[in-house]
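Sharing a structure here in structure tokens format.
One chain of protein is taken out of this complex; the other chains stay put.
We just call them A, B and C in the order they show up, numbering each chain from 1.
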Amino acid sequence: MATSPANVQSFYMVKRPNALAVAWKVIVKKPSRVIGLILIAIFVLMAAIGPMLYPPVLPINPLAIYAAPSFAHPLGTDFQGTDVLAEIITGARFVLLGAFFAALFTVLIGTSVGLAAGYFRKWRDSVLMRITDLFLTVPSFPLLIVLSTIWRFTSPLALGLVLGITGWAGLARAVRSQTFSLRERGFIEAARGIGLSDWHILTREIFPNIAPYIVMNLLIATTGAIYSEIGLFFLGIVPFSTNNWGVMLNMAFTQSGAMYTKSGLLYLLSPLACIMLVTFGVVLFLDAVDELLNPRLKGV
Amino acid sequence: MIEVVDLTRTFRGAGGLFAQNDVQALRKVSLKVERGAALGLIGESGCGKTTLGRIVCGLETFDGGDVLIDNQSVKTLGDRARRKVFRKVQLIHQDPYSALNPTRDIAHALIDPLRIQARLTRRDSTWVKQRAVELLSLVGLDPQETLYKFPHQLSGGQRQRVVIARALTVEPEALIADEAVSMIDVSLRLGVLHLLATLRRELNLAIVLITHDVAAARYVAHDGELAVIYKGEIVEKGKTDSIISAPVHPYTQALLSAVPVLRGLEVDGPDRYIPEPEVQVQGAEPAGCLFSTRCVFADDHCRGHHPDLSRWGDGDRLMACFKPQERQVVAVAVDDAMEA
Amino acid sequence: MAFLKVFVRKAIGGLVMIFVVASFTFFLIRLMPGNPVTTKLNALLATGTPYPIALSKVSVMYGFVPNQPVWQQYLTYLGELAHFNLGESISYTGVSVTHIILSAAPWTIIMVLTGVIVSFVLGVLAGVIAAVWRNSWIGQSSTFLATFLHGIPQFMLALVLAYVFTTVWRVFPFGAPYNAAIQPGWTPAFIGSLAKHAVLPVAAYAISGYGGWALTMRSSVTSVLGDEFILAAELRGLTRGMRLRYIARNAFLPLFTTLTLSLGFMFGGSVFIESIFDYPGLGNLLTTSIGAEDYPLMQGAFLLITTAVIVANLLADLLYTAIDPRIRRA
Partner (left out) sequence: MKSAPLRVPLSDSEIEVSIRGLSVSYQTSTGLYDAIHDLSLAIHRGSITAIIGESGSGKSTLAMAMLNSVTFPGKIRTGAIDYADVGDITGLNAESLRRFRGEHAAMVFQASQDTLNPLKRVGAQLLDMARSHGLRDRKAILREGSLLAERMSLPASRVMAAYQHELSGGMRQRVSMIFALALKPRVVLLDEPTTALDVLSQSHVLQIVRAIHEERHLTTLLITHDMGVVAELSDRVVVMYAGRIMEDAPSRDLLRAPRHPYAKALIRAIPRLTGPLDRAQALPGAPLELRQIPVVGCVFRDRCTLRQSICDEVTPTLREVAPDHRTACHLEVEA
């Protein structure tokens, strides 16, 4: 019955398969996942090194306003004769960084509130859910606009924080209901009976079960945050501190008359296309995330 | 080791078409089980047996009476002390499918609680790993095979064994098995029951088997005691074999009569009677004996007065009935059977 | 009975929410960098307005008296609010905020609700198709369309619709809710003009909501399809039509839980859609009031948008209670 220590050590050496290798296998299973990953990688790269490729202030050229696509200007130029492609590439960082922070804060707040409410229940649940309901009901975009009056969120971090604050409620509710049903399961009760701490139960027992959902929400929240950011810039509510896709859209709509002339089409469409491509990449990649994080789907 | 005294629990409830509002899950239940002893709690679903099990594991609160663990009342304990005391009493859940975390492998299920145990008992991390392996062997699983499996890769019987191994990580003094085999395959049930009986002997554990399957209770607690519960009340209690061979309370008799007879191997017991189907009663409970609404022997006295638990015979049998009579309702084996 | 109980409980919850939002905007303005109330007061004093007059002007604008202690200002503000007095607009001098937002409200509420209903009906139908025929091209293309449309932000939808249908292909008029040349009134010409102008914005609302409903309904139907009672109905020999009705009605219920989110999203979208199509609704009011630093108006517009969402949610809750016997008879 007793196993000798040497024996024990030897078969503890039999380790689980390498996580990265498993991930890679899951991703290459379907071409759509690879495409998603590539799209995401392209934009992340753009955000990381894009601004280094161009001067801090992009040159204007009054002689080439709304130039058609050419070798020098693959996407044409805007109303000031600035290269649209350069604007797109340099504008990625602010948008994606802001979206990343926003998703991070959304998930952080939403998950903590949802876990706490679902796990502790009783009065803590009621209080937290009242607050959640409030944030859920109050339309978040108008709230953002109202908040912009006292808070000049011009850095990606501040913008991300404010988007997180206005956007966490839906996730909190979903996490709460999942936590609630998990709490009814025998293994949570067993963990409490064994004397594991609440912290341990929340982080090691409950969290892994909702992790796939949370990671998927992290990705979805990123796209949602991109929309909100660009929406804010588009409406001209946030001061234009740097060049980014939202500012481009605003200029195209309000300043340049791109809405009325077909020549401005590329200027208007380029940022829109980027938003769509990022979303597209995320949606395609989600499928892989789902399979990766769900042990029951991994197969035996 | 575990003692409950006049334990009372009332649930406030609402519900379906025929439901009453408040449910008295337990009414002044007193029981005691020592280390190394076995007790079977027998009754139908909703009789309060599960609530009782959960209370002695510290997973449910109670309104009246007291629970003593190692002669220590849990009422006065603080949060920390309660947690510590209730570690001595581990619950084996009915559903082995939900009792293990689907996202974590078996190694984690055992190592997490073992780490705590190691900290408490000042042992090192080699001990933790070694102990996990030992425990798996102890419950009849091959450690090499199971350690890195996820719960969904195991059969119901194997899961229940893992659950038992996990309960043993904290070195408990008692296991409360709540319908622990009802959700696993019939062919595998006996193996798990056998394991419980073995653990009781080898680790000197107190085993409380909560079930509606009297035969299962007999298998684990044949030399222990049975307590029959009806609507939150103990109606009969005594040595397992004496209750099975000569039940006194009509409810016990009904339960035993309802056990299917393996015709061909067994014949009906001489006094077997088919119990009345449950009558759906609305509104207030009977003033007298709670079972009088279904009892074939009940008369006006039974319906008007409540019988208290009292001694029967010269053993330590207790029963609560105004018309006690021993009846032999259990099937009798035809002896030519399968050994031939 | 249960109806009334649900209604009263939800209504109280809604009132509390409105109260919280009203308090929030009050303190928001007080907390603003360079407190606009004091700024406005000082600006008036600088133009030579005597102090008492300046004070009363500012207090009329904001609905509270600036030189009182904050808690007293707050009480005054709440008292005025209870009488639907939200102060006076700053940019539209002398016009009461209540008047402005109430005349703007119909543009938003009618358009949003039309959009919600259209997207709901189409989305639910598409969701059923996507789930029931999920193994054929029709179901898969329905799913794809829903996923695609769900991923498009509202401003983009509105921009693309406007660009395609008014600039590239001039089938619809652009900007303004109706042709200014036509005299407003209950005339066929005016109503026709209203309808023609409304097509694109309503389409923007509807398309932006469509994907969400279709996807939610699809997963709901898929989960109901796996329910035991559907198999049981099949084994009892119920006709296909009957089973489809069972499925649809049961799959319909979970949609109500997403309605809250959707209503907030749709009313929020009015900010973009009204500014792109130049409609004088609440969303537009909210954006312009901020540009004009007209805080009382901003407060009013925001409050009314929130109230509209709350009331719409209340109606949805009542509808839900009426449909589901498990809640009705609990």
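By our rule, contacts are C-beta pairs under 8 Å (C-beta built on N, C-alpha and C of every residue); 3 or more make two chains touch, one makes a residue touch a chain.
Quantities reported herein were computed from a predicted structural model and do not represent experimental measurements.
In the full assembly, the chain not pictured is in contact with B, C, by the touch criterion defined above. Within the set B:G36, B:G191 or B:P286, the residue that contacts the chain not displayed is B:G191. The residue touching the chain not shown here, chosen from B:V5, B:L59, B:A258 or B:L309, is B:A258.
The set of subunit C residues touching the chain not shown comprises 227-229, 231-239, 242, 246, 249-250, 253, 323-326, 329.
Seen across the whole complex, the unshown chain contacts subunit B at 16-18, 44-45, 155-158, 185-191, 193-194, 212-216, 218-219, 222, 244-245, 254-266, 274-275, 277-278, 280, 330-334, 336-339.
Keep this in mind: only the chains that are shown with their structure count from here on.
When the partners of subunit A are compared with those of subunit C, no chain appears in both lists. Centroid distances from subunit B, each centroid being the mean of CA atoms, peak for C. Chain nearest the geometric middle of the protein is A, using mean C-alpha positions. One finds 25 Å separating the Cα centroids of subunit A and subunit C.
Measuring from the averaged C-alpha position of subunit B to that of subunit C gives a distance of 56 Å. Each chain gets a centre from the mean of its Cα atoms; for subunit A and subunit B, those two points are 50 Å apart. Residues of subunit B that touch subunit A in their complex: 57-59, 83-84, 86-87, 90-91, 93-95, 98-105, 108, 112-113, 116, 126, 129-130, 133-134, 137-138, 143-144, 147-148, 150, 152-153, 163, 166-167, 169-170. On the side of subunit C, the complex with subunit A involves touching residues 13, 17, 20-21, 25, 28, 31-33, 147, 151-156, 159-160, 162-163, 167-168, 174, 260-261, 264-265, 267-269, 271-272, 275-276, 283, 286-287, 290-291, 295, 298, 301-302, 305-306, 309-310, 313.
The part of subunit A that touches subunit C in the complex is made up of residues 133-134, 136-143, 145-150, 170, 223, 227, 230-231, 234-237, 249, 253, 259-262, 265, 268, 272, 275-276, 279-280, 283.
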